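With one protein chain withheld, the remaining protein chains of the complex are depicted in position.
Chain naming follows the written order as A, B and C, and within any one chain the residues start at number 1.
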């Protein structure tokens, strides 16, 4: 089914739901999903509406302008309009650890992700064969301290030429530059291997082991220039016990990581994530 | 904050959200929460809207009639209108097992449940002292096979004289008659001590033990005349292991039971549960 | 590290732990793990002990006989002795659904499973390319009603020629014959896509949808001749909501299925599962 999705943020005030739904109804829109949230503390309104496109009486190209004119302007809305076709284009960055990558590829292969994956980029060649068996081009771009800038220019060029909409860091072990990040605001999803804000930084499983926690976790978040501090999209945890070695924590944690990252990707593709400041609203 | 809550069901069609939100806006309603759901298979629309009452320009008493006339009639809506004040009035039925009762009383004492509890009814006298320490009248109504009919008449009389809105069976070990149930359609909440539909009927923990399951559960549901078959409101589970005896399953299960029942009560009080046929829509 | 694992069952009586640990100590065994369980109801004792092999003063080949003579006979023990090298040999049977298979292959690729996978057998050719990219031979053995017997003979021949220790049914959509099953008692692991014993049989997600449950699950169990009734190894669940379609239940459920099956495989490989009648003892 062809559908349109409208994502809205604005200062809270009366009548927004009424006006948005009136707009959609006035052009024969059959609403499929509507969700709204008011952040009382910030006085901010968030809304997501999805409707059938085929029976809608406005042309795809006209919707945004008409909405701005009839509704958006009046409520000072920041809004984006999305369609489920053509599919969004996702790039995956990976290093050597394969668990998150394979989980994404498995879902993609099974038709669970409404996304195109034009390429996988890695700073190691190890995963090339399997990625290509899934029918996806694999780009090996090694990163050395002296070549980091040109490597990133190369990556950005690939993003551009493949019209990439958003980037997934599937345990990519390199830190992206501020410049790269600014090209994709709230459009780079990273998986951090701890239950943030516990164990920020490197070697979180070792830190968890040292502290003797009974539960470990993982966090998918949008990448911002401040490390491990971007808006959290999804988190999940797993129970561990005294007999688990650091190595076992790593393995248990990898299961959590892959599930959390894939869930965050799904929310992002379905346009269910609204970010504001360092928080997210998720309409699932 | 005084608020009104509108609960709607009707055949699905275009324009419902627009019309409901237009209605609320036209009388200065500040929408606090709005949720909708379409059951595609049944072609049925469900909606819940909550708004501030103080700034609303219709009088409390006028809202239902005006809504029926302006919106409800046109869409063939079944709707109910609720206010968070006065609080709904809840009766608790209990036997000897105290875990669910105490959990409810604890939340009530802490001010977590927006409800009045005019009475607790039990077929055993054991819990009287503690119930009364929470400031709630306790009625001991013994049930014997020969006196069952008069006991239930007595119970129904108490329901009526205390203007009870809904009933909670907190591990009440008696089966209510069809007549009693028909007085409270989708307004009697029971806790079943298994993950329904697994282990329907008596002694579910023994059955779970025999089958060697690794997870047990509990189910809160509305009571219908068919045993253990009413619309499910909430379920939760807990992990068990081979070394757990039946007795330990019972204890682990009781923790699940009390949490599930209290959650279901909270959803019901907040008017977040919409039942249709043998299912529920829960807008949490 | 080379290690030996002893798995014991016998009628319960005093002194078993003392005798087993004395035996190991008397040959310089450094115990790594020891777990025991008494099923009071059945009067049955279960034990698992793992120790370092390199410093053990008995030869690998002598251990079983010596243990039988010194300890086993006296307590009427049924015991099996295992070594972590050479690795057990696992065959995977799959149809078209790939999620469980890919999850296993991913773990295998990452070195998380101490197992050899000499072959994958499928009644459909679809997954051949990817299986082979993981370096594992893929056998396409179509199953038609008229050829079922010869196909199974073919499968059994492959099991034999590849010295297969145990079989994993990774959503294999064919029912194995009693004869096949009798070749691998408690050595065929199946994943059933429901929280058994709820929703036995076909189309459990449809049944779960119809019943309106709030939680779905999956069950890994050893295959016995009675369908869906074998000893349960592992179960897990996921929360679902009223807005989830049957299709979404399937997707959510597949995540649970793959995690549960992989966990059960890991327990089996690590010799942590002891089955007796229709139950399991799991020393994790």
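Operating definition for what follows: a residue touches a chain if its C-beta (ideal position, glycine included) is under 8 Å from a C-beta of that chain, and two chains touch if they have at least 3 such contacts.
Note that the structure is predicted; figures quoted are calculated from it, not measured.
For the options B:134, B:180 or B:276, the residue in contact with the chain missing from this view is B:134. Touching the missing chain, out of A:29, A:106 or A:217, is residue A:217. Contacts to the hidden chain, counted on chain C, fall at residues 14-15, 17-19, 21-22, 24-25, 28-36, 38. Taking the complete complex into account, residues 97-99, 102-103, 105-107, 109-110, 112, 129-130, 132-134, 251, 254-255, 259 of chain B touch the chain not shown. Although one chain is not shown, part of chain A still touches it, namely residues 37, 39-40, 195-199, 211-215, 217, 231-237, 241-243, 245, 278-282.
The rule is simple: only the chains that are shown with their structure count from here on.
Look at the contact of chain B with chain C and you find the same residues on each copy: over half of the numbers used there are shared.
The interface carrying the most C-beta pairs in contact is the one between chains B-C.
Here the CA centre of chain A is 37 Å from the CA centre of chain B.
Separating the CA-averaged centres of chain B and chain C is a span of 42 Å. Shown for chain A are the residues in touch with two or more other chains, of which there are none.
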